[in-house]
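Each remark here refers to the structure printed beneath this line.
The complex appears here minus one protein chain, its other protein chains still in place.
In this document, chain identifiers A, B and C correspond to the written order of the chains, with residue numbering beginning at 1 in each.
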Amino acid sequence: MTRYVLKRLLLLPALLFLFSVTVFAIVQAPPGDFLTTYVATLASSGSSISAEQVEALRREYGLDRPIWVQYLKWMGNLARGHLGLSLEYQRPNAELIGERLLLTIVLALLSFVFTWAVAIPAGIYSAMHPRSPIDYVLTVVNYVGVATPNFMLALVLMWGAFAYLGMSVTGLFSPDFVEAPWSLARVVDLLKHVWLPAVVLGVAGTARLTRVMRANLLDELNKPYVTTARAKGLSEWRLVVRYPARLALNPLVSTIGWYLPALFSGSLIVATVMNLPNIGPLLLRALINQDMYLAGSILLIYCFLTIVGTLISDILLAWLDPRIRFEEG
Amino acid sequence: MTTPLLRVEDLRVHFFLDEGLVRAVDGVSFDVHPGQVVGIVGESGCGKSVTMKAILQIVEPPGRIVGGRILFQPDSGAAVDLTRLSPKGPALRAIRGAEIALIPQEPMAAFSPVHSVGEQIIEALKLHERQWRPSGPRLSRAEARSMTVDLFRSVGISMPEERIDAYSWQLSGGLRQRAMIAMALSCRPRLLIADEPTTAIDVTTQAQILNLLRDLQRRHGTAIVFITHDLGVIAQMARYVVVMYLGRVMEQGAVEEIFHAPKHPYTRALLRSIPSVNVAPRTLLPTIAGSIPHPLGRPRGCPFHPRCPDAIPGVCAERAPALRPVGSTQLASCFLYHRDEAVEP
Amino acid sequence: MSVLAPAVPLTAEERVSVASSWRLIWWRFRKHRLALASALVLIVLYVVVLCPDFFSTQDPEATDARLAFIPIQRLHVFDGFRPSPWVPDVAGRRNPTTLRMEWRVDESRRIPVRFFVTGYPYRLLGVVPTRIHLVGAATRDGRERLYLLGTDRLGRDQWSRLVHGTRTSMTIGLTAVTFSVVLGVLLGGISGYYGGPADAVIQRLIELLQSLPTIPIWLALTAALPRDWSPQQVFFAITVILSLVGWTTLGREVRGRFLTLREEDFVLAAELAGASQGRIIVRHMVPTFLSHIIATSTLAIPAMIINETSLSFLGLGIRPPAISWGVLLQEAQNIQTVALAPWLLVPGAVVIVSVLAFNLVGDGLRDAADPYSQ
Partner (left out) sequence: MSATPLLEVRHLKKSFPIRRGWNRKVVGAVAAVDDVSFTIREGETLGLVGESGCGKTTTARCILRAMAPTSGEILFRAADGRVVDLAPLSHTGLRPLRPQIQLIFQDPFGSLNPRMTIFDNVGEPLLVNGLRDRRARLDRVADLLELTGLRPEHMHRFPHAFSGGQRQRIGIARALATEPRLVVADEPVSALDVSVQAQVLNLLLELQKRLHLTLLFVAHDLAVVKHISDHVAVMYVGQLVELATAEAIFRHPRHPYTAALMRAVPVPDPLAPSGDVALAGEVANPANPPAGCYFHPRCPFVVETCRTQTPPLREIEDGHVVRCHRADELALTGVGAEPRRTV
């Protein structure tokens, strides 16, 4: 088990390297660089900047060097914990990302908890009572849930709340707390607001997970070991939870690896619609304005979260399933 | 004779498929006396495994017991009709595993792959604790574990202390089946249902398992219902044999009579058609014409009549014969012996 | 020799005995009523894709600020008891304080709706010049118009725009999946059939692609598209981007199928008969997994549609003046506007219906795909 985890950990730097190259290539891809965009923005707003100043800035950011030097410089800075300076905001990227990252993770984790807490019991119930009325209702809900893009759900909710209740459900804080420093009151305020986006974000995933759980469990229920357990005299509920549900969970656990990252990145769209202060809207702006080091840093953070998610699910799976533990160990 | 431990009476289990009705078990009756080994033999689709599942009330939907009785004689008191008990209720669960235990066909798939073998046996021990040990302190984990080790030893598993923590896929086929037998015996049941316990196993290992079962049966006096398609195994294991074909009992009787004086044309033809190490080699074997009909296309009347060499025109195709005595211990359902004994279709 | 009894009951025997796999699949698919109905919905949608102008009532690009935010005119099929479709007229009045046009439905004035009316000129299927449209207001003076789904802030007819958006969004889903299938079958096939080093390289590539955070990468890639590209170029680029990430699932599936098929007895039999590799692949392997690939691809289309819609919604996918469902929904980004004109959310409902239909058809196909499993 330890060896297995160690092996996975050793792969991590290699993956990060590959991802960093990919990310760098993508943010470098647009024609021109952020200075051109910057100059254009300044020009359009009426102010201007001299050619010397542009050159100076270009040197400062190393934009005049060959591309691989720029990459190495960026990586070197990253390794030392410097995420660089955002051109647009003229603030350190680390500062910009810091709090938003925390909120991103909180949102994703809450949404994840919601998904599993709802989907697993619902899936088990459906599989144990196939073709029952509740199963049919759940199936319909699931189909619609899977088919609804989460930004659409957010829009409808926001519209409903605004048009019929006269309230706004955007943001993660009440106006008083948006800029306030962290305090217990602020946390409480956050909790009051965060559940709705968390649910919106989790609906499609919950629907999908319920369906998968139901299908997996139905498969498992036909296996001979279930007959053995039943012939042993176990009660139906205990039997299902102890044996087939446990085995039906295994393939789902391995999907945490992509589900968590999908939540991180899925929150991007919802956050934009609902105006949530997490890293999604920041990335969007950075991309549009070619604020490349900010965009690059955020993308790399997404990659890192993805890798960590995969790692966690692999470890969980190995812990749950002895077959994997022994094979790789 | 003693009162039977298990009496199956006119059992009917039907499967309600979208394509039509499959009468998987259609009027099966037999008795199992205490300490007796009864063999149920038949080809694929004869309903032998469904009969076994019906006894334990673990027939999967869309299958349903639609008729008949399964009377089980507990230690004391009157016999209970298992078909009357709720399949998920506590009364039946107390019988499963504790009074009637199962040895399934595929020992590989019959154990959960993510729980150790020992864990699954300990679970059974604890579950039925009050039945196999009505008084005394609650079973501790250590005690259950040491009992499992003893069980392993008694079924001939070497190094039981290590094997108890193994997962089923770490054991060889023979060991797995031994562990399965240990689990089935853990609560000292009075009836053991062995569903093709050696089909997936090699012949030398099969010999070991059969010896073990015979030995355990002699020592504990457990009654066994032994289900198989192998006539050799049935001849060596059972005292009393039930021959099934397409959901019905064709013939039943003491093993010597079935093998040496078979009455039903199906039994006779079946026995003649198997190549044996004692038959002259490279000669044509007497065969049964045709093949087993599709379960949805079961013939009217006696299910065997289209393939039967002795079918009586106008009789066998019309009505199904009833199971009636044809000798001292033997019963057969065939119009050759009881021209007028039919069951309603 | 022996008399042969049929394996299947005699009634349906002959029909089933000579039924090819596609016929068996069709028989099984037919049993899923919902999937069948959904297939019908998809057929209708793709007919719309073929000639959106025919189904439009007005030029989707025509703007008129004076006609902004006209509400939905409800279509009535019967006039009394006579089947004669009509819509009520709307009358506008400028609110003196907000200076906004306020529209009132006037049930007393009925605008008759007729089939095959003359409207703006276009080319049917891109070739035949015509002015005939499926439905329209039967106008006497050419003044009355039909707003089946109301208008947006620029006074554009929402119904006509939706019909045009359907063309883009439904096509993008299909083409992106086609690209994915080509990539997936090719790479997955090589990986599964030849194995060895090629397999190892392709497997690592798939793993790498699958562990990339998709949406941010998509955003970054689409943001990198030059601003001055034509709508066609953008459309093509978005398709490629969507399929670049989407082929991996299909690739895995194809590889898995090849791996199991290589072990099948009937494939070995063909090999031993002396059949060439090409024949084995084309005659034995491909027909076996083709139905599965079709089912999987059908199930992959909705994800593509949702992704396109999301990207365009954020302003990074299809860009105006091109129209797609996502572009239409951009109009609904402002909640105040939506509160004023809730019909702007209708394209969202269409997205949901089409995705639902694809999922149901895909599930039906998947269940029917393996007629020999029982």
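Simple rule for what comes next: a residue touches a chain if its C-beta (ideal position, glycine included) is under 8 Å from a C-beta of that chain, and two chains touch if they have at least 3 such contacts.
Quick caveat: nothing in here was measured; it's all calculated off a predicted structure.
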* Structure fact -> Displayed chains in contact with the omitted chain are B, C
* **Among C:Ser20, C:Thr118 or C:Gln233, residue touching the chain not depicted** => C:Ser20
* Asked: Which is it among B:Gln120, B:Gln206 or B:Ser333 that touches the chain not included here?
  -> B:Gln206
* Asked: If the hidden chain were put back, which of B:Thr3, B:Ser86 or B:Ser276 would touch it?
  -> B:Ser276
* Candidates B:Arg12, B:His229, B:Arg319 or B:His338 - the one touching the absent chain -> B:His229
* At which residues does subunit B meet the chain that is not included here? -> 43-44, 172, 174-175, 202-208, 210-211, 229-237, 255-256, 259-262, 269-271, 273-279, 281-282, 284-288, 291-292, 294, 307
* To do: Go through subunit C and note every residue touching the omitted chain.
  => 1-2, 4-8, 13, 16-21, 24, 200, 264-266, 268-276, 279, 283-284, 287-288, 371-372
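Basically, only the chains that are shown with their structure count from here on.
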* Please compute the C-alpha centroid of subunit A, do the same for subunit C, then give the distance between them in whole Å. => 27
* Spell out the part of subunit A that touches subunit B in their complex, as residue ranges. => 222-225, 227-236, 243, 246-247, 250, 320-323, 326
* For subunit A, which residues count as touching subunit C in their complex? -> 15, 18-19, 22-23, 26-27, 29-31, 143-144, 146-149, 151-152, 155-156, 158-159, 162-163, 168, 170, 257-258, 261-262, 264-266, 268-269, 272-273, 283-284, 287-288, 295, 298-299, 302-303, 305-307, 310
* Asked: Hey, which residues of subunit C end up touching subunit A in the complex?
  -> 208, 210-217, 219-221, 223-224, 226, 302, 306, 309-310, 313-316, 329, 332-333, 335-336, 338-339, 342, 345, 348, 351-353, 355-356, 359-360
